[in-house]
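What follows is chain A.
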Amino acid sequence: MSEYEYSYAFLDEQTKKEIRRKLLKAVAIPGYQVPFGSREMPIARGWGTGGLQITLSVIGPDDILKIIDQGCDESVNACNLRTFIEDVTGNAMTYDTLEADIIQTRHRIPEEKMKDGQILVLQVPYPEILRWVEPSERETRRMHAERDYNKLWVFLYEDIVRWGEITISYRYPVMVNGRYAMDPSPIPRFDVPKLHQAETLFLFGAGREKRIYAIPPYTDVLPLQFEDYGFKVEDFSGKSCRNCGSTNSYLDETFDSKSGKRYFMCSDTNYCTKRSSTITETKILPQEMSI
Partner candidate 1 sequence: MSFILKVEDLNKTFTLHQFNKKNIEGCRQVSFSVRKGEFVGITGKSGAGKSTVLKCIYRTYIPSGGKILYKSNQYGEIDLSKSSEQEIISLRRQEIGYISQFLKILPQVTALDVVTESLLEMGCEREYANHEAAIMLKHFELPEKLWDAYPHTFSGGEKLRLNLAQAMIKRSKLLLLDEPTAALDEKSKAPVREMILELKRAGTTMVGIFHDVAFMRDVVDSHYHMSEGFLKEAIVA
Partner candidate 2 sequence: MKARAKDNKEQALLRVRDLCKIYGKSCEQCVTLTGPDMGGNMCPKCGSIVACAEISFDINCGEIVGVVGESGSGKSTLIRLLHFDQSPFSGRAYLNSYENARTDLLNLSDQKKRWIRNHQFGIVYQNPYHGLRMNFSCGGNIAEKLIAADWYNYGNIRGRATELLLQTELPLSRIDDLPKYFSGGMQQRVQIAKALANNPPILLLDEVTTGLDVSVQAQILNLIRHIQRSLKISMLLVSHDFAVIRMLAQRTIVMKNGRIVESGLTDQIMEDPQHPYTQLLINSML
C-alpha cells in the first residue's frame, strides 16, 4: 500500500491492538468502564466515534455489517457511518438483523433476538451511570470500586416519593453480574431485558468520554428495582404499528402534519419490513435507497 492510503478499516494496527486489549479487559470484567485512548475520527465527537472505533477494531474482511440509528437503517447518521465503513473496508453491508455479523447501533437493540456469534456494538454518550447523583469523576470511580451505590438507590427512592414511580425512561441503571452498576446507553426500558442472559456479545463505546465496557454472553443484567416497586417496560397496549400491525415491538409515535393524526410505527425498520412487505432482497443497492 502506498503511504497515502488508509489501512484496512481506517485505524492503524496499533490503535486496533489497544482497543482490542481494552475490549478483552471489558469482557473480563462485565460492566466495568475501561478507559481507552480514543482517536481522532473523521466524524465529530458525540456522533458515534466510540461505537465506530470498536466496530473498526473488530471487523474482519468477511464480516457483514449492519448499522442502525434509533432502530432505523436509513437515517442520516446510519447512512453516513455505513458509507464511511464501506469505503475503508470494502465489506458487505446489510439491513437484515439476522444476517449481520456485527451490528452497530445508536440507542436501540434490534427486535429480533440476536444469536451467539453476533456482536452488537452500542454507541454511548454518557458511560457513567452515577453521574445522575455524583459530579466528581474521582468519587464515582471510588463508588464503583467499593460497590457503593447507595446514592443511586436514594435517587430512585426520591423519584418514587415525588412521582409515585421510577421515572427514568432511558439509561435505566442496571446491575451487571451482581457487581457493577452500568449505564446501558440511552436504549429505552423496553430493550433493557434483552441484555439479560443473552447469547450475544454486547460492546459499548463512548468516544468522547473515552470509555469502553462490555457484557459477555450469558451475563446477569438486572435493572435496579425495589422489592415492592418493580421494573416496568413501556406500555403499548391498544397500539400497533401502522405498517406491519406489530403489537410487541417498540413503537415510535409519529405525527402526520397533513391529516393531523398520530400513529405508531415500529422503531426497528428491518423488523417492520420483514413482517409487512414481500421484499426479500436485503442487500442494498444505492439507487434503491429511499428517503
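On how the list was made: all candidates are chains of the complex that A comes from, given by their letters.
Criterion: a contact is a pair of C-beta atoms (placed from the backbone, for glycine too) under 8 Å apart; a residue touches a chain by one contact, two chains touch by 3 or more; residues count from 1.
Everything numeric in this text was worked out from a predicted model, so none of it was measured.
Asker: Have a look at 1 or 2 and point out the one touching chain A within this complex.
Answerer: The answer is candidate 2.
Asker: Touching residues of chain A toward candidate 2 in the complex: what are they?
Answerer: Going through chain A, the ones touching candidate 2 are 146-148, 150-151, 153-154, 157-158, 160-162, 226-229.
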